[in-house]
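The structure appears right after this line, and notes come after that.
All protein chains but one are shown at their positions in the complex.
For subunit A:
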Amino acid sequence: MNISSKNSDTFSSDSGLRASDSQKIVIIKYNAGNIRSVNNALLRLGYEAEITADPALIQQADKVIFPGVGEASTTMAYLRKTGLNKVIVNLKQPVLGICLGMQLMCSHSEEGHVDCLNIFDEKVRKFQLPESNMENIKIPHMGWNQITDVKTPLFDASLEGEYVYFVHSYYVALGEDTAATTNYILPYSSALQKDNFYATQFHPEKSGSVGERILANFLRL
């Protein structure tokens, strides 16, 4: 079968973004799962990031990404033990929390009933299945769902209604920091923003070209 004649190891992204600036991007290294995925997504966009837990490097970066796949209470315990909790809340440059990263930026999580970083004054709650689950709704919320009521600057207007990839069992309700809304069991915050802190419940690094556009918007801040 002649599927493709290309034999290169790198496929260009269709976001139109290329390595054109020399900003310093740091991905916070901690006991979480998807750090490599985020780094791979940045590489596809033409950016090289440093993966580090060094407070000085994190503080000096132009952009900080706080990814996460894992469990809230054990991850918070790790952040406290290493002092990364204080480093993160005091950052002044644009910070992007992803998935568990976003949940940890809230005030409290029901997952392990733990107090979190309190950047966003929101509680993280567990999804509850509706009583008569006629539509066979599943937990976790896993797969592609739409973002609506998107707010700039992380989301440009062209991203309204686009699909992004989610995997989560806990959610943040709608509130004053909501930057995007998604409907699953109920409408909830699929993105948050307050001052220099940005966060997405979904995984932009796994959300195809739409996710790449969102990451590119963050890197342009």
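Here is the rule we use: contacts are C-beta pairs under 8 Å (C-beta built on N, C-alpha and C of every residue); 3 or more make two chains touch, one makes a residue touch a chain; residues count from 1.
What we mean here is this: contacts and distances are computed from a predicted model.
Visitor: Assuming one chain is omitted from the figure, identify its UniProt name from "Cystine transport system permease protein", "Chromate transporter", "nitrile hydratase" or "Imidazole glycerol phosphate synthase subunit HisF".
Guide: "Imidazole glycerol phosphate synthase subunit HisF"
Visitor: Taking the full complex into account, what residues of subunit A touch the chain not shown?
Guide: On the subunit A side, contact with the omitted chain comes from 1, 3-4, 6-7, 9-11, 13-14, 33-34, 36-37, 40-41, 43-44, 69-71, 129, 136, 138-146, 163, 165, 167, 183-184, 203, 205-209, 211-212.
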